[in-house]
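A single protein chain has been omitted; all remaining protein chains appear in their positions.
We call the chains A, B and C, going by the order they appear; numbering starts again at 1 in every chain.
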Amino acid sequence: MTTSAQTERIHKALDTFAIELPSWGFSNTGTRFGKFIQDSAATTTEEKLADAGQVHHFTGCCPSVATHVLWDFPEGLKSTSSVIASAAKAGVRLGAINPNVFQDQIYKNGSLGNPNTKIRQAALDHILESVEIGKQTGSRDVSLWFGDGSSYPGSQSIRHRKQWFTEGLKETHAHLSPQQRMLVEYKPFEPYFYHSDLGDWGMALVLSRHAGPQAKVLVDTGHHYQAQNIEQIVAWLLSEDMLGGFHFNDRRYADDDLTFGSIDPYQAFRIFNEVIGFERETGKRADIAYMIDQSHNLKDKTEEMIQTATTAQELYSKAVLVDHEKLTHHQLKGELLDAEECLKSAFSSDVRPAIREWRKSKGLAEEPLQAFRASGYTARAEKERGAKNKGAVASYA
Amino acid sequence: MTTSAQTERIHKALDTFAIELPSWGFSNTGTRFGKFIQDSAATTTEEKLADAGQVHHFTGCCPSVATHVLWDFPEGLKSTSSVIASAAKAGVRLGAINPNVFQDQIYKNGSLGNPNTKIRQAALDHILESVEIGKQTGSRDVSLWFGDGSSYPGSQSIRHRKQWFTEGLKETHAHLSPQQRMLVEYKPFEPYFYHSDLGDWGMALVLSRHAGPQAKVLVDTGHHYQAQNIEQIVAWLLSEDMLGGFHFNDRRYADDDLTFGSIDPYQAFRIFNEVIGFERETGKRADIAYMIDQSHNLKDKTEEMIQTATTAQELYSKAVLVDHEKLTHHQLKGELLDAEECLKSAFSSDVRPAIREWRKSKGLAEEPLQAFRASGYTARAEKERGAKNKGAVASYA
Amino acid sequence: MTTSAQTERIHKALDTFAIELPSWGFSNTGTRFGKFIQDSAATTTEEKLADAGQVHHFTGCCPSVATHVLWDFPEGLKSTSSVIASAAKAGVRLGAINPNVFQDQIYKNGSLGNPNTKIRQAALDHILESVEIGKQTGSRDVSLWFGDGSSYPGSQSIRHRKQWFTEGLKETHAHLSPQQRMLVEYKPFEPYFYHSDLGDWGMALVLSRHAGPQAKVLVDTGHHYQAQNIEQIVAWLLSEDMLGGFHFNDRRYADDDLTFGSIDPYQAFRIFNEVIGFERETGKRADIAYMIDQSHNLKDKTEEMIQTATTAQELYSKAVLVDHEKLTHHQLKGELLDAEECLKSAFSSDVRPAIREWRKSKGLAEEPLQAFRASGYTARAEKERGAKNKGAVASYA
Partner (left out) sequence: MTTSAQTERIHKALDTFAIELPSWGFSNTGTRFGKFIQDSAATTTEEKLADAGQVHHFTGCCPSVATHVLWDFPEGLKSTSSVIASAAKAGVRLGAINPNVFQDQIYKNGSLGNPNTKIRQAALDHILESVEIGKQTGSRDVSLWFGDGSSYPGSQSIRHRKQWFTEGLKETHAHLSPQQRMLVEYKPFEPYFYHSDLGDWGMALVLSRHAGPQAKVLVDTGHHYQAQNIEQIVAWLLSEDMLGGFHFNDRRYADDDLTFGSIDPYQAFRIFNEVIGFERETGKRADIAYMIDQSHNLKDKTEEMIQTATTAQELYSKAVLVDHEKLTHHQLKGELLDAEECLKSAFSSDVRPAIREWRKSKGLAEEPLQAFRASGYTARAEKERGAKNKGAVASYA
């Protein structure tokens, strides 16, 4: 159990800790081997936003929703007002705007890295429209993930593609309003397997710097090599003033998009610890957009979102408990075991009672998941959406 | 260039080297992020078999085709005669029968490892029907790949599932005719990510031995941890008389299902070398069913199959050149560098002229890919199948 | 904080939870780049046993010490009586006997897998002497780790070496007394890099079964591929009655031999959970020899041992808290999220107060590390051993 001073620190931290929800996390997704369809899954943007509103209603820490232009703004800029209205109705606001330049058939050989000039232009046009949508929705971040890469050695020119990406990202940056940022994500594998044009944080950093000062790097837990030290990347990006966002999820092998903290909670805690340590020492606020980015193929989607949000609160609260003065003292004196134990001690603490107290103080249910289940929302959604979801069944071959 | 004695060895080896084609490799497949649709992709079993027939026609080394019961025998046993007829028409015979117990919605929590007795029974029923289909098609192997696993620690009982798998596989074995074999495949990740019930060759071996003497292990290049020594597994399974099949493909990170030999040709060569070395030393024939198992999302499917078959012939021919007497001599004397150079020398040899000669002697085109392209088959297929393929487009979310 | 019922379960579990210490863990070890020498490190078997006695004195859970024949029994069987006496003096008993067939210059190309018959015999002789030592010390387990492997493709015959290993292990088994066991360890890399003769649990299982019924498999945390599911291997070996021992340590990349639980405490917890779950369901005792096997290059060796023992107690206690009835219930009903939360809840509990209580009830210091530090033991050791340790400095080249 935490002391009252610790509890207070946790409460203060939770007051400002917010995570964005992804609209696409409420619809049926899966693996290349198929999707397990849920009758209650959202089938429209309105439904996605409604579900997100539920998560925020029960957790109090998910006030905004990221959207995917292809799926949520089917008519582009013309869709904007109706999406804004749906968000307002659901009690959330619109967050990061995500262009989609990987799904259309023209992107078989890439988008901004495509050897075909016209396809590069089509991708850029879609991205620039996303920038405009962001201006209208009042979203600060345009979030750029590129599937671009190649699957066979020699089949594409790594160097030419780097050049084309540089040009496209510069052009994108030129269209940002002063309030906007562009977040450049990286990923070393999938959907192409031999090379990814933006394969690691170093590549995202180099291209972001080429693009301009409003371009920052976006980190995603699952987009790393096995054994890669993600918290070190976070620490370095913070110290270079280049960390713009972090996508939560977990994984065992590849980009498995599992529930945050479900496989390696200690790693998640250490990532938060680097952020909080940076803030304490520099007195600056780490300006990071946190978002959940998972694929919910097995658990109920809204339930898994609530589970993720509460898990994130727990791991963040544990990180808040780290005694940084003591930690730094031991680090500087080379007292390795004591420094390590200082960190471990925070992780070993049970913060759940303190978080329940915080919820109570905010008028939230102490157990968000149970409260959501008791609300009957899922049963209603199954009834309303069941028929519409039948079409989502997909076959591997 | 190879000497005439070497050329002769290669020709003799190619006379018996055959690879099975997978029917599903001719239809549109992709990643969870989508499929890039080809107008010429096969949309029916008849078309798949026709395409496979083309590959065999131009390479001369792909006389049989593996089928997936769910996709190729939509009416189960009733479909058998028409599939046999289509194969005959295409100039190929039917090979391994593959049950599919991962795609149906009931398999969300597994098939033979499902905690629900009824679903385990449904999976078993489908497998037993596949065994019967195999008897009718005259196929020797029933090829069992199970997607079964779990994605979250604690969500399933690893030990109970092992028990259920043991029971299901024993029951399957009991239904085999004396001529049939069941091949048990393993894979450490995907479509579940925390644990796979049949995660590695050790698990496949243990369960195969529990099932009975006609159960053998099936190895797939992409179903391994990074850095795992696949040729060692092949050597061990051969020495335990437990290797039944090998699925060709290549990968950089996960189960990428890329073209065989496209990423690590030296590894492919070493796998063949273990097989050939085993045969030379023991005087036994390694009774391994070779099959291509790739996902052709980017290259033309039939072209990639031809490329794969010719690459396999090249790497197999290089392995045929290894001087095993010399190799063993150096190994036994601990002359590491000489032994290694003996192996490398075979790999460095250019076997392409010898293979072209062999093709000529068989009345085959010297360059199968060019001959296939010149035939105009793809253009005809695009015309006939284009409209039918439009429906295959899938969305991530 | 735990409830009183939970506290009681923890206390009961701790009463029987014991971990063996490795004698070599108290002497100076390091990486190929060098060792960081500690003045207080043990330089003789007597000193190693004395240090181990300290760990047991302060933690109460480390009653036995594993020895390495090469280092601890320099005169083989003749050394036995003096080592037994030193152990008694230190308040510990002798545990597993570890032959060493990797360090001598003759083992350059392997031990039991060496292509040279004489060297295979020398290795076997050393192992059989270790078996005899075990009989005299009353040790139950002979613990077999083989560095054997090759670093270059082709340089050794994988299949021949498997055969030689089979013969050597059978011969070893034939010399065991009815009370003895032989534990066969596996490791996929290092000190050879292309192949390890006993590379994974499947290989250890196959060879153990060839050897005889008293041969069991030994698992070591660091001896796995990245992302490999270790608790699944533990569950399978338990269900096959083939798990004999477990070596504790942790790692980020390879066989880093870091402090247990320092990198991935949740994984360690899950391993314990599989063991305890097996015991609860079967009513059998999992007959596993637990041992710490770490390389203490940076932290004070005795302190790190105490830290490890207390960490193991914590993670084991958390696993004791898992509500297996509830877990199984949710698993069987396919309630994934509930099953997962059931497991997570035990891990999130703070068991430190309960463990402190247990220590108090046993007359142990509540904080073993602080008590050890307060004892002044290290300062005395530095004084007595400092000069002797200077010689341990090693150079990479």
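To be clear about the criterion, a contact is a pair of C-beta atoms (placed from the backbone, for glycine too) under 8 Å apart; a residue touches a chain by one contact, two chains touch by 3 or more.
Because the structure is a prediction, the values reported are computed rather than measured.
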Among A:70, A:203, A:276 or A:394, the residue in touch with the chain that has been omitted: A:203
Full-complex contact with the absent chain, from A:73, A:194 or A:260: A:194
Residue among A:102, A:152 or A:290 that touches the chain left out of view: A:152
Per the touch definition above, residue among B:140, B:223 or B:299 touching the missing chain: B:299
Listed residues B:229, B:313 or B:331, member touching the removed chain: B:229
Where the unshown chain meets chain A, residue by residue: 108-109, 115-116, 150-160, 162-163, 188-189, 194-195, 199-203, 205-206, 225-229, 231-232, 235-236, 238-240, 266, 270, 273-274, 277-278, 281, 327-328, 331-334, 336-337, 339-340, 342-344
Where the unshown chain meets chain C, residue by residue: 24, 27-34, 36-37, 68, 71, 102-103, 105, 108-109, 147, 151-153, 155, 188-191, 193-194, 226, 251-254, 256, 258-259, 262-263, 295, 297-299, 393-397
Residues of chain B in contact with the chain not shown: 1, 226-227, 229, 252-253, 259, 262-267, 298-300, 303-304, 307, 314, 336-337, 340-341, 347-350, 352, 369
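The working rule: only the chains that are shown with their structure count from here on.
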Intersection of the contact lists for chain A and chain C: B
Rounded Å distance, chain B centre to chain C centre (Cα mean): 40
Rounded Å distance between chain A and chain B, as computed from the means of their C-alpha atoms: 37
For chain C, residues contacting two or more additional chains: 226-227, 229, 266, 336-337, 340
